[in-house]
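First up is the structure itself, then whatever we jot down about it.
Only a single protein chain was left out; the remaining protein chains are all shown in position.
Chain naming follows the written order as A, B and C, and within any one chain the residues start at number 1.
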């Protein structure tokens, strides 16, 4: 999102589009909506005002990343499931993230706090859905054989690889009644690699890097079978690369 | 947790203490508890078994960090409030984190998943309570005057510093009916600095570094007054240092 | 939204009220807001218009109920705490509920679902905050001495009154790290009286009647002292009356 050179009119158009296209509630408030709602700004777009509503953070230009593997070739996870998961759950969240950011561009100090809360909760949900789904798809497509530094580290941290895998799987089964994530993450505060439970997109360790991400949909008691298939397709080389980056960054981050 | 040299017996004792001291339910399950429960391992403590139950991750040796400022000297935040917040909310969470980790050391593949879920949810809650409270206290004790790279960056990202401050404050007010956090974080996926809403300890951006952390307790409609006081005591120099570390780490992390 | 026949003026006034009163975001979308908005329903309106945009559900006319006891006279709970709790936490929620309902009156099938979700989540939060706070204040102001049918029933259901009290208190202490509720409720599905944990306003048994409600604010490790005071002030006669009503209704409800 390195877009310093992007001409302002384009951004304004983007925002106008987002607003007109998504924020039905806002449009509904204006009896005769004369033309595409120009923006959420109440006043004339001075140069400063323009910048205010159009900071980078508020851009709403997130892109859908394609599946990084051929969905026909995974073991025990059907093409239909993977493609639907990517299109409906992931891509839907990216589109919603863009819309929510456009809405948030319009808040002022007079916007009722509960409305901001509602939008910010949705923003966090969609932001994390984007992050976690991309990492989830990114750590699939492998042969499921753990190797490299990540394997050694898990043995060291958890006593044995099996010990780690047991906990990771059981946490996943415990989520099966609803949905959520199991996330092996590098905790930048402790320097430890650890599996975290997440009952929803918004729940994550506050200062960490996800290394291995398992999405749990609403499988109920059938979660075990899905978890078996997930483990057969883990791309451990990718997980190992993520660990390498985390370790390099860790010293810097802990200051 | 740089404890490679720590002798195993000590660790075993620590675990035993944690178990005996806290896990009443576990103790209760043993009809005559003959002596301090040796460990949660089901079998004889071989050297390998010892490691299994006592990996670094499961150590439960987190320490309470003292307040990094003199609580008598803050503006508009009473010593009583600060000390109680540190002792009851923060230190309580650290103690609980140690106990939960000791409990989790005992899970096996036969532990009911709902029980693991319950413990892991608590583990995430206490882990984040520790991380966020330490960062919260760490960014208090200043004079509230924003400066440095962080100020410039917020102006750039949000269009103006006031625009950022407005959103950050309104999000805090929206949380006032319950409790939660407002967190300005470096999002390592997008490279942007952004304010996130968190309705509870477990809700955080999935891959980011908190730069400025504001705890919101149950102030209800009185939240605004607390937020005013918070802003007067922000230690922006510390926030700026965190940003510097985040920026250095970011290139490494995005690979 | 099959409401083509609704006279626009009425709806416009109604919406304008909602917008002017609460939703700054919405105001921003409307170029000239004609004049101070009359009301979400308080005024004239045609018979048809009355029904339509301002159905009972959307009325936004919830009232704050005063404290049902003299806050100076409770044991161990200060007047300051009680009055602030009533004004800031409870009355703030009632006001927000009215505003959210007014906003929800404006949604159409084109309103982005994430925005509706955000508002509906807030609606549930404020609705329950209203219900639970009123029941909470309503079961304070007594002498803390359990008696009547409720006492007998708890002895029967839990084996002993102490057994019930122990669990109720421990659940409260477990919530101390954040905030929430402990709710003794009549479960209309099972016909049992049971204590429920609630981590926030939105968490409740799906088909039940709260009999005894304990609010837990952010007391951290100090929760125990508050719980002691709460128990000294329980108005068991009121709890017993609620039980009587629940029992009469139960047969009807289970059909």
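Basically, contacts are C-beta pairs under 8 Å (C-beta built on N, C-alpha and C of every residue); 3 or more make two chains touch, one makes a residue touch a chain.
Predicted, not measured: the structure shown is a model, and the values here were computed from it.
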Touch with the omitted chain, as defined above, among B:99, B:151 or B:241: B:99
Which residue of B:114, B:161 or B:231 touches the chain not shown here: B:114
Interface residues of chain A (partner: the chain not displayed): 84-85, 87-93, 96, 125-126, 129, 176-179, 199-201, 217-222
Those residues of chain C which, in the complete complex, touch the missing chain: 1-3, 51-58, 104, 107-109, 111, 113-117, 120-121, 123-124, 127-128, 130-132, 134-135, 156-160, 163, 166-167, 169-171, 173-177, 183, 187-199, 201-210, 241-242, 245-246, 248-249, 252-255
Missing-partner contacts on chain B, residue numbers: 19, 22-31, 37-38, 40-42, 96, 99-100, 103, 106-108, 110-112, 114-115, 117-119, 121-122, 126
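Keep in mind that, in the parts below, only the chains that are shown with their structure count from here on.
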Where chain A and chain C are represented by their mean Cα positions, the distance between them in whole Å: 33
Cα-centroid distance, chain A relative to chain B, in whole angstrom: 21
For chain C, residues contacting two or more additional chains: 96, 126
